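All protein chains of the complex are present and in place, except for one that has been dropped.
Entry: chain A
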Amino acid sequence: MNDVLHRLVYYSRNRIAGPPEQIDVIIAHILEVSRRNNERVGVTGALMFNDGCFAQVLEGPTVAVEQTFERIQQDPNHGDVLLLACEPVTARAFDNWSMAYVGRSTAGAARYGGIAGSTGFDPVTLTANDLFEILHTLTLEEEEAPARQSA
């Protein structure tokens, strides 16, 4: 069972209230905790946060993904969690990220802003695949960004 990789995609409505700076602090904390936990259990993935919503991709050994998701489900900060997909995969897409974060980068924000503008991050119109693709593209861009800068 441990050899099987699963990828899980969900999003949830944000229950964090407060001014942007405070939200930044909370998110930084969430990321820190989740990176620490994920590294320990071999989970990788990406988190997207924008006005009102979290979207997250988790990938790793079935049991680890399951436990991570269960911890998220018990977190009062996540409301209306919509589990979009949970399926076996052959390879990781976020190999280098214990938890990539694409809520803050300007490029990501602009891209994401576009999505939010056109769809309102609407569960009905965004599929698991859409979300996965968006997160994957954004993290790849972030990975390449420093390379471009140094070039």
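Assume contacts are C-beta pairs under 8 Å (C-beta built on N, C-alpha and C of every residue); 3 or more make two chains touch, one makes a residue touch a chain; residues count from 1.
Rule of thumb we're sticking to: contacts and distances are computed from a predicted model.
You can't see one chain of this complex, but its UniProt record names it "EAL domain-containing protein", from the set "EAL domain-containing protein", "Ribose transport system permease protein", "Glutathione import ATP-binding protein GsiA" or "3-oxoacyl-[acyl-carrier-protein] synthase 3". Checked against the hidden chain, the listed residues A:Ile27, A:Val65, A:Ala100 or A:Leu135 yield one contact partner: A:Val65. In the full complex, chain A makes contact with the omitted chain through residues 4, 6, 8, 10, 62, 65-66, 69-70, 73-74, 79, 81-83, 85-86, 88.
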